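Okay, here's the structure, questions in a sec.
One chain of protein is taken out of this complex; the other chains stay put.
We just call them A and B in the order they show up, numbering each chain from 1.
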Amino acid sequence: MEAGTQAAPGGGRSLDRSPLARLPDRVVRIGLTAISAAILLLLAYFFVKLALEARPVFEKFGVLNFVFENNWDVSKGIYGALPLLVGTLITSALALTIGVPVAVAVALFLTELCPRRARGSLTVLVDMLAAVPSVVYGLWAFYFLIPKLKPVEQWFADTFHFVPFVATENVAGPNYFIAGLILAIMILPIVSAISREVLSTVPADQKEASLALGATRWEMIRTSMLPYARRGIVGGSMLGLGRAIGETIAVTIVIGDNPILGHSIFDQGYTLAAVIANEFSEAASDPLHKAALIGAGLVLFVLTLLVNSIARLLVIRSERQGSKPIAVGH
Amino acid sequence: MESAPLAPRSALPPVSPRRRRTDRAVRALLWLATGLALVPLVLIIFYILKKGIGALSVEFFTTDPTGNFLGAKGGVKSAILGTIEIVGFATLVAVPLGVGVALYLTEYGAGRLAQAVRFFVDVMTGVPSIVFGLFVYLTLVLAGTGGSSFAGWKGSAALALLMLPVVTRSAEVVLKLVPDSLREAALALGAPRWKVIVRVVLPSAASGIVTGALLAVARAAGETAPLLFTATIVKATTLDLNQPMNSLPAQIFQDLKQPDDELVQRAWGAAITLVAMILIVTLIAKSIQRRSRAMGVR
Partner (left out) sequence: MHPNGEAPPMTDLNDPDTGAGTTGSAADAARPAASRPEPSPDGASVGARPAGELHSIRLEQLSAFYGDHQAVKGVSMTFEAGEVTAIIGPSGCGKSTMVRCINRMHEEIPGARFEGRVLLDEVDLHAPEVDVVAVRRVVGMVFQKPNPFPTMSVYDNVAAGLRFIGAGRGELDDRVREALVGASLWDEVKERLGKPGAGLSGGQQQRLCIARALAVDPEVLLMDEPCSALDPVATLRIEELIAELKQRVTIAIVTHNMQQAARVADTTAFMLSGELIEVAATDKIFTNPGDERTEQYVSGKFG
């Protein structure tokens, strides 16, 4: 197919491409635009569909009651999702508290301290944490971690009983803490990878400025790297948060699946994602129960959308910061 | 001004020991954190190997789970094949669509629609897999689309939704790296835009796109939750994607709940298999990435 010339009726030459020649371009353009617009429509459809299917339970209890009432009792047909919501938030908070500092420390290690020869292999190893499927994490935690950590948790609960949310008579095997811990391990690779990227974009002249002033390595990191990378690291942590909020199978195995709001992080609990996975088969015949689970799914969806939108904004803003020009003048 | 002999100094001003101590302490903490991060990886690999290596045998890979309470328990062939089929089909759908959206964003997208698409695709990367599973359940399983309730391809649909934003995002990054000068040169030669895309842009970005796709595959292969609602779990191997289909994560999950040592061991063997499969895909992806970086293409 030539992008060729055509003989116009008057005998002169026209350089217009024939409409036929332009067709593939148009098809491609329209096709790609359509696919992309379809994605947006699909997301909107998600939301609508979930909301519609959850309507029965919202009609019975009201949206606010459903979300904030502390009573999830399947046998009585009462569905207040607060223990689930709180469970989600507690486990995610634990995951962040444990996971983010370690992830950032690992990122700092790999960018600044690691001997160059080992850097590649250690990076691959850390990233490999992401290769373990969630079901394996959950089961390993259930069979290995829980029995091993129980005495430690009991000791901790007894020693630090004055700290709020710690004291408990009997440390449950599966509990919020173990769920939070395993989530921390699961989000570590992604938070660390993003932190690594952000830290490696710190301009060399910033680091040199600190070092030339007589800073120790840590002082240089503290002055030149962390403030610069802060926004990106927070963004990465929020992405990790999003992952923690939505993780289902590992959590349902290790949290105890008990829809009671526990008083201690060492009590059993439940999360939005876990309840859906766990109760779905039994809800097949109970329309209200099913609607309640879908409602939980809707709450989960909205929560992750929120968290991830904020995360994206932060990461974008920190990327832009890197290319900000310096004022020129005299 | 008075002159006097220059007195040479004999030492530099001392550095406060506190600073040195802090620096050393932080360094030690960073080393410790890295060790700590790797401990779970080592523990898990050791654990699944210890618990499951006994299950690995020829039968393990070549026979289906029998579901018998007594007698032969069978292997996990249907689960392995099921995972390959379901994830494979999901890839076939998600990668072209994902690359298509990425192409739209880089080649044609400057307006409001493109901004919205980009933002929401990014946000989509955070949606939990179970929500996708739920959605597919409501729209495809309940409706009995395709004449079946649970079916392998519906599981693929859920996984494809999960993979799509990942593929799009990584493809977009790589496509953006193709220098504009390359595109302009091709256009200046009179090539129509679609040809520029197919002949110039895509080949340049190919290795990066493949890497992104493989990483999406690794992510999808490990998912359990969405499959529970869509492909569910069966025993027999089936090549019919329109039937309920087994998968490794589902099989592992089910077997480990049984009070039967042999099944438990088989579950750990399946875990080894799944982890190995994901690891291989991940390592291939990383080595492609590293090789293309070494050649100067990102």
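Worth a mention:
The rule we apply is simple: a contact is a pair of C-beta atoms (placed from the backbone, for glycine too) under 8 Å apart; a residue touches a chain by one contact, two chains touch by 3 or more.
It should be emphasised that the depicted structure is a prediction, and the values quoted were computed from it without experimental measurement.
Between the chain not shown and the residues A:V48, A:A118 or A:L213, the one that touches is A:L213.
Contact with the chain not shown here comes from a single listed residue; of B:R19, B:K176 or B:K235, that residue is B:R19. From the options A:S224, A:T248 or A:S264, the residue with contact to the unseen chain in the full assembly is A:S224.
The chain not displayed touches chain B at residues 1-16, 18-20. Touching the omitted chain from chain A are residues 116, 203, 205-206, 208-216, 219, 223-224, 227-228, 324, 326-330.
Please note the rule applied: only the chains that are shown with their structure count from here on.
For chain A in complex with chain B, the residues that touch the partner chain are 3, 17, 21-22, 24-25, 27-29, 31-33, 35-37, 39-40, 43, 46, 49-50, 53, 101-103, 105-106, 108-110, 112-114, 120, 122, 124-137, 139-140, 143-144, 185, 188, 192, 216-219, 221, 239, 242-243, 245-249, 273, 276-277, 280, 294, 297, 300-301, 304-305, 307-309, 311-312.
Touching chain A in their complex are the following residues of chain B: 19-20, 22-23, 26-27, 29-31, 33-34, 36-38, 40-41, 43-44, 47-48, 51, 97, 100-101, 103-105, 107-109, 113-114, 116-117, 119-131, 134-135, 138-139, 164, 190-194, 197, 218-219, 221-225, 228-229, 249, 252-253, 256, 267, 271, 274-275, 278-279, 282-283, 286, 290.
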